[in-house]
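Missing here: one protein chain of the complex. Every other protein chain is in place.
Up next, chain A:
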Amino acid sequence: MASLLGYGKSDDRISVTFDGDAQRPRRRLSPNATPAPVFAAVEPVTGVVEIRVPAGKRLEHQGIKIECVGQIELFHDRGTYYDFTCVLRELDVPGVLMGQQRYAFDLSHAEKPYESYNGLNVRLRYFVRVTVTRGYASSLIKEQEFIVQVSQPAPETNTPVKMEVGIEECLHIEFEYDKSKYHLADVVVGKVYFLLVRIKIKHMELAVIRREAAGAGPNQHNESETITKYEVMDGAPVRGECVPIRLFLRNFNLTPTYRGINNKFSVRYYLNLVLVDQEERRYFKQQEITLYRAAE
């Protein structure tokens, strides 16, 4: 019956099992999704498709195919999908299926240049789709999602971030982060020097901000999200004070920095140093950092 509604993506007569499924790590991109197997960018997507036809029945079909699809979905542009990759393989020629039938597949030609991502305005996902085409009845379709993670080598140059900022005659600080590029399980180590303090500071925090830009041109949607607020100082420092910073990134759900993914979206990360004074005024300085996925 589900197929009557036209878009049955999970026909339970079809199942897809990737090779090495048992050992493969599973992750989920959003809290309520089912965990999906994880592939590296260069890993071939291979496996077995199994189609079960209930005993005593026969399934007549016009052909069976499997596709590997990489798709970007912009939420504000509902219904529009951009497939940036799509590889199709024929599994069977038209005929009749009875009982249980297994097909091995190999989609190793499918390119997986981007990472799976589930953001506020945009989603990038990978899945394989098995389609059993039938003459008059609608096709049987099974989609199986998987997650792609692209690890990158450590950057060759990784300079510290050092910056002097201030408000004249009021506040003057110099801060320093040990690197400009961090891997996802990295630690941000830094220091804040107070060169001049004329305001009554109450505390200082370091926030990690994710900025997502989806779409292009006039349709671009920007969204900022504070991933974490991490208090690094309590109380008012005096001039000459130097306050250490140490932030473990692995505690947060971060992705690598994405820049111009398929010209559709970007995700950037910023460290925001915020000083709050006793009147709750906030003085802040944002500094972009690059996140990358180190090989595990």
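Everything below uses one rule, namely that a contact is a pair of C-beta atoms (placed from the backbone, for glycine too) under 8 Å apart; a residue touches a chain by one contact, two chains touch by 3 or more; residues count from 1.
By our rule, contacts and distances are computed from a predicted model.
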Chain left out of the displayed complex - its UniProt protein name, from "Alkylglycerone-phosphate synthase", "Vacuolar protein sorting-associated protein 35", "Piso0_002076 protein" or "Non-structural maintenance of chromosomes element 1 homolog": "Vacuolar protein sorting-associated protein 35"
Contact partner of the left-out chain, one of A:28, A:229 or A:282: A:229
Residue touching the undisplayed chain, where the options are A:46, A:62, A:100 or A:278: A:278
Touching the absent chain when the full complex is considered, from A:87, A:243 or A:294: A:243
For chain A, residues in touch with the removed chain: 202-203, 228-238, 241-244, 246, 248, 251, 278-279
